[in-house]
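Of the protein chains in this complex, all but one are displayed in their positions.
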Amino acid sequence: MDEKALRALLGQVKTGKVSLDDAVGKLKDLPYAELGYATVDTHRNLRFGFPEVVLGEPKTVEQILGIVGALVERKQTVLVTRLQPDKAEALTARFPKGVYHPVARIFHLPQRKVKAGRVAVVTGGTSDIPVAEEAALTAEAMGADVRRVYDVGVAGIHRLLRRREEIQECHVAVAVAGMEGALASALGGLVGIPVVAVPTSVGYGANLGGISALLSMVNSCASNVATMNIDNGFGGGFYAALISRTKGRS
Amino acid sequence: MDEKALRALLGQVKTGKVSLDDAVGKLKDLPYAELGYATVDTHRNLRFGFPEVVLGEPKTVEQILGIVGALVERKQTVLVTRLQPDKAEALTARFPKGVYHPVARIFHLPQRKVKAGRVAVVTGGTSDIPVAEEAALTAEAMGADVRRVYDVGVAGIHRLLRRREEIQECHVAVAVAGMEGALASALGGLVGIPVVAVPTSVGYGANLGGISALLSMVNSCASNVATMNIDNGFGGGFYAALISRTKGRS
Amino acid sequence: MDEKALRALLGQVKTGKVSLDDAVGKLKDLPYAELGYATVDTHRNLRFGFPEVVLGEPKTVEQILGIVGALVERKQTVLVTRLQPDKAEALTARFPKGVYHPVARIFHLPQRKVKAGRVAVVTGGTSDIPVAEEAALTAEAMGADVRRVYDVGVAGIHRLLRRREEIQECHVAVAVAGMEGALASALGGLVGIPVVAVPTSVGYGANLGGISALLSMVNSCASNVATMNIDNGFGGGFYAALISRTKGRS
Amino acid sequence: MDEKALRALLGQVKTGKVSLDDAVGKLKDLPYAELGYATVDTHRNLRFGFPEVVLGEPKTVEQILGIVGALVERKQTVLVTRLQPDKAEALTARFPKGVYHPVARIFHLPQRKVKAGRVAVVTGGTSDIPVAEEAALTAEAMGADVRRVYDVGVAGIHRLLRRREEIQECHVAVAVAGMEGALASALGGLVGIPVVAVPTSVGYGANLGGISALLSMVNSCASNVATMNIDNGFGGGFYAALISRTKGRS
Amino acid sequence: MDEKALRALLGQVKTGKVSLDDAVGKLKDLPYAELGYATVDTHRNLRFGFPEVVLGEPKTVEQILGIVGALVERKQTVLVTRLQPDKAEALTARFPKGVYHPVARIFHLPQRKVKAGRVAVVTGGTSDIPVAEEAALTAEAMGADVRRVYDVGVAGIHRLLRRREEIQECHVAVAVAGMEGALASALGGLVGIPVVAVPTSVGYGANLGGISALLSMVNSCASNVATMNIDNGFGGGFYAALISRTKGRS
Amino acid sequence: MDEKALRALLGQVKTGKVSLDDAVGKLKDLPYAELGYATVDTHRNLRFGFPEVVLGEPKTVEQILGIVGALVERKQTVLVTRLQPDKAEALTARFPKGVYHPVARIFHLPQRKVKAGRVAVVTGGTSDIPVAEEAALTAEAMGADVRRVYDVGVAGIHRLLRRREEIQECHVAVAVAGMEGALASALGGLVGIPVVAVPTSVGYGANLGGISALLSMVNSCASNVATMNIDNGFGGGFYAALISRTKGRS
Amino acid sequence: MDEKALRALLGQVKTGKVSLDDAVGKLKDLPYAELGYATVDTHRNLRFGFPEVVLGEPKTVEQILGIVGALVERKQTVLVTRLQPDKAEALTARFPKGVYHPVARIFHLPQRKVKAGRVAVVTGGTSDIPVAEEAALTAEAMGADVRRVYDVGVAGIHRLLRRREEIQECHVAVAVAGMEGALASALGGLVGIPVVAVPTSVGYGANLGGISALLSMVNSCASNVATMNIDNGFGGGFYAALISRTKGRS
Partner (left out) sequence: MDEKALRALLGQVKTGKVSLDDAVGKLKDLPYAELGYATVDTHRNLRFGFPEVVLGEPKTVEQILGIVGALVERKQTVLVTRLQPDKAEALTARFPKGVYHPVARIFHLPQRKVKAGRVAVVTGGTSDIPVAEEAALTAEAMGADVRRVYDVGVAGIHRLLRRREEIQECHVAVAVAGMEGALASALGGLVGIPVVAVPTSVGYGANLGGISALLSMVNSCASNVATMNIDNGFGGGFYAALISRTKGRS
């Protein structure tokens, strides 16, 4: 609420157009649902056109059911990420409209149609696919058209070169890669769109659980590469879908 | 060149519409200017609508003059980043149309007007300003309208809250912060636009030269935050301007 | 024993008011109970008004039973932290006056009433609750009034702002957060009381098992933040309760 | 402003007791002084009873003079930390009431008397004194009585034992140590008051610029130890003074 | 395809010697087999005289069967590394000509005889043998004669000295060692051939999962030592076999 | 064999006192037993007065039985460390004269009496005992008189002070401690004998699996402290026993 | 000296064909020149066909002059690496036949012609050239034909693709790159020869002084990549030249 809106509201209080109780409500009431163990941010929908996403892994079944219930009650789209199969069963039993994607470990219960732009999801290898699917399904849940371009890492760079135009036609690309994570730089050097890099923990030894790929991506010599956390497919898909909704200027 | 274009070109070779030399040229000639010590990517302009940017710090004056000369010759905008003052003198002497910004350590020589969207550049403290200015000037060089929101870190969170709407109206925000880098998460939680986080090396001790801020940003609990390298103001401004040009769909 | 007390004691030895044996005892005997595998510090109660706390996780059931027995014998309050459920069973069977809190993994057997001040325990997310409960129960065991303010992380900063006054009225706050740990700085910037930051290992990838949150908190731009070890809910609660007992001057 | 105060204000608006302009002012105006390059938090004084402290090292002389000027204008105490000697000269020339302490690298310009409790500042070695003095002078500026106990590290533990009572009589102790930082644990084990540990970068090789001491302190087996950033003498003194003002309950 | 070959091909298109379709095929068709989840690089055989090797560990049985099938169909040698025993069963059931080596966890299905030079595989201890066997079997699959020299680490340097000449007669040596990895330097100092160092994760504590051995090898004071990833026996064997095929000049 | 011995031997060859075969044998034959997978260093007994010790953890039962058999055959004392209970059963079944110590996870089969000096083994806490017992049993196997001083960490420094003289009477002390590892420095500061520090992985969070304790010990401000690998109780006991055998000069 | 040679020599001693003194000399005299501060390995020439190389940076001028003198006296080629310009002056003054290369910081004084194969030296950027020149000059000093392919990093991957055949014709390639070091993987994926990867410290922030590039290269998804130390151009050139001399089998 900026100064102008504030002045208008106070003017209405003075002239009695707005009751004192209503004004208190407007100035005080913040849009959160209190569950005791969680404070659900139900107005996030207004900020992003997408409700709060629930990280399923560290929560108990009861907590997840409660939070999802609060969202469903408010008719909001639900996305639970990193959800273990056993918890997913309880969720689909309670909310049969929702679908669980086991590779991506995502539970999705859509409410309204939303629309976003074109997002390419690209992986270095076959082993990066679970993270990539998390990204792809998240972007699709946010309304994006997703093109999957899998197993095109730099150890055989021609596989990537062959599919460059297909990627270039998207508004944004998500580069999902483990080991040395060179895919992000190579892709960044080939296309003129923003690249969202998602390092994965695929690899062994000095990959340090994905830290090597993360460092590689953060140090990218291509300027159109920004980086998400290791294995954060959800974040990569979310950020890319957000970019693909931008109504920019050029 | 996709299959269709390739087939057309070869058809023209067969029928003589295109001479053999021309076809060889089209298929062989890649758009690079060879300087011996550097291979200037002069077609990058086509990819990004912005030419190759020169990292000034580790290059000799002679190398920089040569690369800038090659770009100017091709009538391309020039941006030299992390340029030390003494090298800047040589550059402005040779190319008087260019301007050197000492705080941001950027040399800029524009050629054509370009246009991009609205970019907010936000800093945690006063000491983050040099990196922020590198971001702001880069984004402006790419045609963006830049709003500077400086010294609004979380140690006094109301300073940031007061300016939320101003930032929200932009297409994208750049969050520049050192120490614990909490600004990125706080900003990401307040606005519904993509946030490009640039950790800085401001701080001491356990800030590990900016690694702490980088880790903080990569681990952000806000999903609309992606991260650049430490002190990479140029990258942050470039990536933000790129997003602000996106003609997405929503 | 300072010089004055020493001189007095020796004077009493000389004059025979204190027997030689008593003097030897006073000068030699340190207050420790020897169990062979453990040297229980039974006078810690005098130092802190709170007996030695037992870290349950790495000890065998026999060791824990022995140490707890030694404390109970001396009529001291018992607190066993990080106690696995199976060991807890043996403990509650032997000492039925004690209570086991499964979320916090704490066994508590109080002896005398103690009193401390008001402590706020604040968490960034729902997944931080086990560590927060360890802190809250520890502080309560030390006599503090605890206010729980859970799931108010910076990704939705208004959730925290709404409860600022409630926290400010306490003598000290414990900030429990994983991922990027920005809660500590944000809270530190909002309230004028000491904040004890407890990083948690909640998160994944570049959170490095809580190191990222720890670094974030140690580098906090707010000066009223000091940091405990990762997942050290006990330490956070203990330190906060200790502060809340301070009879300072202002 | 809580709900009750808000309701009262709006009631006064309605009845005309408070003019619309005044109400807008009260609801809108946040207490910050805008300097362009800095947003000075002049109400921090209300939060802590101590104004914003200026980190001198990374700022230019002009920025420091501007910020200090804004504080002096509002009749607030000024503390500039990590101030290089050459910048200090400019500061003392402009503000002759202020004093520069070269060992601690602190500039102090007091305004009103404030009062706090007793703080012990303890160091492991002679080389830790600059950081310790930063802590001691900060605490004194906040009104504390400071006892300096220097060069009593664990390599000669009797030096520390001899002065235990003197430290125990304080409300809080600051333990300043480099190398392996064992002083914090040893002191924590000896006294029943909160210990604020400040690791220093004193040492070489595997001390990793103070990281080893920091890790040592964070892992302390004594529960009454909380940790500040490396070489953060200011933070240690501030936090200790804050504790020494607590009017707790026991 | 270089300029000359390109010009020749286009000349043939012009004169009709090569049909338009054939030319398109030659210029367009890249040698990859698309499996949906994998893009098999079947021409790698031409680059290295050895087909793509499949990392078995992170892939599902179905993915491995599919990729191996595609290779077998094209009559190419198959090597699957880091293959778990249960997956190996499915593989040997489907492709009975292949052999599974349980210590090295390698599945091998040869097609044509290939030839390479002499490779020594040397280990520091008995516990390094699984990684060493992965290297030895890989090199043998590539046609090399392998000499195994096991358990000759520097803690008893004479064990290594005794076998120096045997190693020196090879074209290249692979040094496989964990703990402090000193074998690589010691071996490098004894023989005049290239040494390929493979650090292993054997050890505990400060070996950091093999990072200590890796650092040791990368810092080797012997100039004829280059390093592979931790536990990367396959890479060590592959690289050594590749060197042993070099037809160099001296 | 030095020059003098060599000249003597060759003289004997010349004069026929030593047969050519014997001379070849003396000059060539190195004292190793080849087992294929292991090269047992059976002359280590001569170097140290103690045979090669077998690290049991990463070896198969068959390998351990083979190596132990080779040592027993040569009538050498056997020490197998970090031996899992199931492997120990096989070992004690085959070699019933040997004894397995489950806490220390050591298998010991003595052959001849050996003698060493007095060694104190000191721990910070109860949880450090398994590593301490590994050290104590190793030292005893090498003939040392071991004094166990357990659970005397710096969080209650008086527990250690009380037993100082007992430790000081030994030739050397082993300090076993996890968490912040301050025991090593405190002990080093109290006694005038060499201290062998063994960091343990006891602790959690920022203890980094023992790295924090290791760094603490390596950075010790006491000069009479040298450090072993994390959890390396065997090494600590071996090194201490070796020192206790030194017939030095003073 | 193997058993056969040893037997022959001893036979000659017995029969008097070889005097006792000569035999002692042959068996005792190891090929080292003692300088007091250095033990020059003058027989390294026999092992590698190349004498010991002198690391100039940490040595004093006197030490370098002494070592070089010892080598020149034995008519051996001299290579001093990482030589500061001021020390180089003293060296060229004393040994005027030698040449100092300032970019590569190498002093070279050749003695006899040697021959090696073809080595490609490839860099990611212009700033990597000093390290690349160190590699190229070292390889040339060892007799190799060197092809320089500079500034062809993955941010513009076509620059590298254009020159693939040129590199493929060499026996081995050295990939020199900083920042994220993706060049090594990309090059490895394009050519069928061994690639020696040399990470450089070029970059800033999270490049960690070259560690990021090193990790990237060690984790390369291309199997024909082995890695040298950061900025170790000498090692890269030496190792590549060594490979290019291999007379292998295929």
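Order of writing sets the labels: A, B, C, D, E, F and G. Residues in every chain begin at 1.
In this text, contacts are C-beta pairs under 8 Å (C-beta built on N, C-alpha and C of every residue); 3 or more make two chains touch, one makes a residue touch a chain.
All of these numbers come straight from a predicted model, not from anything done at the bench.
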Option from E:Thr77, E:Thr138 or E:Ser185 whose C-beta touches the chain left out: E:Ser185
Contacting the left-out chain in the complete assembly, out of D:Gly11, D:Gly69, D:Pro110 or D:Gly156: D:Gly156
Which residue of D:Ile129, D:Ala144, D:Val195 or D:Met217 touches the chain not shown here: D:Ile129
Where the unshown chain meets chain E, residue by residue: 124-125, 153-157, 161, 179-182, 185-186, 188-190, 203, 205-208, 211-213, 215-222
Footprint left on chain D by the chain that the document does not show: 126-127, 129, 150-152, 155-156, 158-159, 162, 202, 204-208
Chain C, residues in touch with the chain not shown (by the definition above): 3, 6-7, 10-11, 13-14, 16, 20, 23-24, 27-28
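Simple rule for what comes next: only the chains that are shown with their structure count from here on.
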Chain centre separation in whole Å, for chain D relative to chain C (CA means): 24
Centroid distance [mean C-alpha coordinates] between chain E and chain B, Å: 40
Chain D: positions in contact with at least two other chains: 211, 214, 218-220, 229
